[in-house]
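Okay, so here's the structure we're looking at.
Here the complex is missing a single protein chain, while all its other protein chains stay put.
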Amino acid sequence: MNNRNNTTSDRKQKKVNESRTTMTEMVMPNDTNPLGNLMGGNLMRWMDIVASICAAKHSESHVVTVSVDHVSFKRPINVGDVVTLNANVTRAFTTSVEVYVEVFASDIKGGNPRKCNHAYLTFVALDENKKPTAIPEVIPLTSEQEKLYEGAGRRRELRLILGERIPAKDAKLLKEYLLAQ
Amino acid sequence: MNNRNNTTSDRKQKKVNESRTTMTEMVMPNDTNPLGNLMGGNLMRWMDIVASICAAKHSESHVVTVSVDHVSFKRPINVGDVVTLNANVTRAFTTSVEVYVEVFASDIKGGNPRKCNHAYLTFVALDENKKPTAIPEVIPLTSEQEKLYEGAGRRRELRLILGERIPAKDAKLLKEYLLAQ
Amino acid sequence: MNNRNNTTSDRKQKKVNESRTTMTEMVMPNDTNPLGNLMGGNLMRWMDIVASICAAKHSESHVVTVSVDHVSFKRPINVGDVVTLNANVTRAFTTSVEVYVEVFASDIKGGNPRKCNHAYLTFVALDENKKPTAIPEVIPLTSEQEKLYEGAGRRRELRLILGERIPAKDAKLLKEYLLAQ
Amino acid sequence: MNNRNNTTSDRKQKKVNESRTTMTEMVMPNDTNPLGNLMGGNLMRWMDIVASICAAKHSESHVVTVSVDHVSFKRPINVGDVVTLNANVTRAFTTSVEVYVEVFASDIKGGNPRKCNHAYLTFVALDENKKPTAIPEVIPLTSEQEKLYEGAGRRRELRLILGERIPAKDAKLLKEYLLAQ
Amino acid sequence: MNNRNNTTSDRKQKKVNESRTTMTEMVMPNDTNPLGNLMGGNLMRWMDIVASICAAKHSESHVVTVSVDHVSFKRPINVGDVVTLNANVTRAFTTSVEVYVEVFASDIKGGNPRKCNHAYLTFVALDENKKPTAIPEVIPLTSEQEKLYEGAGRRRELRLILGERIPAKDAKLLKEYLLAQ
Partner (left out) sequence: MNNRNNTTSDRKQKKVNESRTTMTEMVMPNDTNPLGNLMGGNLMRWMDIVASICAAKHSESHVVTVSVDHVSFKRPINVGDVVTLNANVTRAFTTSVEVYVEVFASDIKGGNPRKCNHAYLTFVALDENKKPTAIPEVIPLTSEQEKLYEGAGRRRELRLILGERIPAKDAKLLKEYLLAQ
């Protein structure tokens, strides 16, 4: 059962693809370390930009980054490679929204295409007085979107623990999930 | 009748959407003039990047910009706006390929969406010795792609005149077109 | 006979050299593609900057880029090369002005000096309310300046057609010129 | 009992303060979003740079970023603010090393000093052939360094789960820790 | 006898280490000339930033650079090297303050550590109306700080001559010093 059905809300609802955002970057010399590989921090900067554009479009307001979940860098990206970043909202929580970013790379000729990594970022929407403001609900339509929507609850709990906003003992969904493994 | 059917070629053929490239940029303070508008030259820089990624992907080789056709800037783009650039190949000529770039902008909230301008850029594909190399033919599938494909002949003639590679009197297609208006 | 003499105008008049602007740039790694050549878009960005400084100086007001005419890239420029850009106004049309930019390159030692390309850019002058404002007339003094002044009429017609502001059939000067070739 | 005493290793040992690294940045207009706040991605880029310099110094070799743990952004940083980042190694695991980065901000006059956030980043050391190479052990000396050293085991397990390298059920230290809360 | 004891001032007094500032930079490809060495101008830009942060912190106000004394570049710094800049105030003169910056470099592995150069920069503190404002006195505590404090008088005279604000004949301290050599 889909837990988003539990809420009977007047909030505006928007589909995932209404705010989907794609960014393409060419890796330039200054983006790389002395080994010629894209530095992780530069990739995270691009992930933050594409995700914040996506979050702002879904929220129809200004947004600020609240958190970036664990990111691992599995495959090196080289100078001259083309990096494509896709951002999709997964779920909104009153005044915050989670965005899922996937990163793909290939060489300039389109060769060696590969998924490099992904991350979840969360944003808070701000009104003109820089106060948090309500965000439209996300309507997942595909099974992939449903899966991302449902995982968002667990990721939020982990985030609250790691951000030291709730004690670990209150992370019900997360404990349930870890113990079920 | 579609003039690309006139050639019986062994050249590799690729569809337009195999190399379609989308780039999204946020307009930062340094991209703007003292009036707070995106400077034309910065937009052209982005157009060149997205078009060259698209051309390289279609060509499966390195490319260099050969020409940028007339660009006009109709609607101002402001600091903080989001700019989306779509690049599609229109037609290949032995070792060169024309790319059509369209530029859209909206504010960060997705408001005031508008088409800002478009341009045609041409690229030459280079092999490892920096010598021009053959480019796959473009297969147009939609009527929009057909129209872009057919117009490419005239645009090429105009380009050859403006680049002072042929005398104006040899621009058959162009003269025909101008006189038919 | 010089057609600028046909108008009896009260507009301020300024000489070409009052606003002549020279810009020098060293090609840095981030300006180049993976082949080590200056990317066309970066060169166009520099052309836009030097031309807009020249146009603003002639106009004595803020300016925005209205169009960039066809640019072709004839000779590659390499990392470490020195690029010199010269901008001169050619002619003013009420609230717009055309600027001619020439691009020269050499290696850092001054060797291999060469003209790389040129382009015509047009700008509109804006007053404090961002409304178009009158621009002083350009007084050509040399035969080179005269030639650029006279060609400006034909280039303007081509621009109006390409920018879809007038139908091709109304391009009198241009048709005349093409048919005379 | 300190678990680093369990290993009897020939590995070189280095103290935390031998590689401590401090970076100071002034927040410039281009680092900020339209609300005038430092964008999260730019801060992460700086965190990655300072941490990688620290990791390389400890490792005495080139390093690449393997992962960045959860980062939350608690207090906004404004244009013109001064950001200070301190990076310290916490613990090395054969060929990887964890670095703890703390971020402080104040206004340009030194007013409103505050801790903004912190993060753990991990790096792999690479030799001249880009193969992973051994990293000296970290010797914690203060109680704060001891605490960071001991927590590194748990953080590593969480990282391996989140990076999908081990199943959640194998995360012994982490389960123990969560259930003990 | 320490000449700062001669003044009986109500001015606020601050110690050198209250505003000490450290900056670390990695030399990227765009920071270097075609020989792969950090360009002198880029190093001076970093020196100005770190010194102005230090001066603003000591002054508790905005500052602008008034002068940079002679800088010589003794040892080349290479792409990929890590540069560390330390800034300390030496002495304040009513509304201006002198900052001493030392530059160290090493390779990314911490190898080949070396002092590269140093410089004295002076800043004026400005209030909200951009008018010069009083700066707290500097209290030197170590003998190194004493030496820098005392030399500041001579350097100021040389600066006034070189900046053409006093005739050379009025440089009492400087003449004394030169003739005593």
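Should a chain be cited, it is by its letter among A, B, C, D and E, assigned in written order, with residues numbered from 1 in that chain.
Here is the rule we go by: a residue touches a chain if its C-beta (ideal position, glycine included) is under 8 Å from a C-beta of that chain, and two chains touch if they have at least 3 such contacts.
Keep in mind that this is a model prediction, so the values were computed, not measured.
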{"item": "Neighbouring shown chains of the undisplayed chain, as defined at the top", "value": "B, C, D, E"}
{"item": "Candidate in contact with the missing chain, chosen from D:Leu35, D:Val79 or D:Ala134", "value": "D:Val79"}
{"item": "Listed residues C:Ala56, C:Ile77 or C:Ala152, member touching the removed chain", "value": "C:Ala56"}
{"item": "Positions on chain B where the hidden chain makes contact", "value": "29-30, 33-34"}
{"item": "In chain E, positions touching the absent partner", "value": "33-35, 37, 39-42, 44-49, 52, 62, 64-74, 76, 121, 126, 130, 158-159, 162-163, 167-169, 171, 174-175, 177-178, 181"}
{"item": "Interface with the unshown chain - residue positions in chain D", "value": "28-30, 79-80, 108"}
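To be clear about the criterion, only the chains that are shown with their structure count from here on.
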{"item": "Partner chains that chain B and chain D have in common", "value": "A"}
{"item": "Gap in Å, rounded to a whole number, between the CA centres of chain E and chain B", "value": "51"}
{"item": "Intercentroid distance (Cα basis), chain E paired with chain C, Å", "value": "44"}
{"item": "Residues of chain E whose C-beta touches two or more other chains", "value": "29-30, 108"}
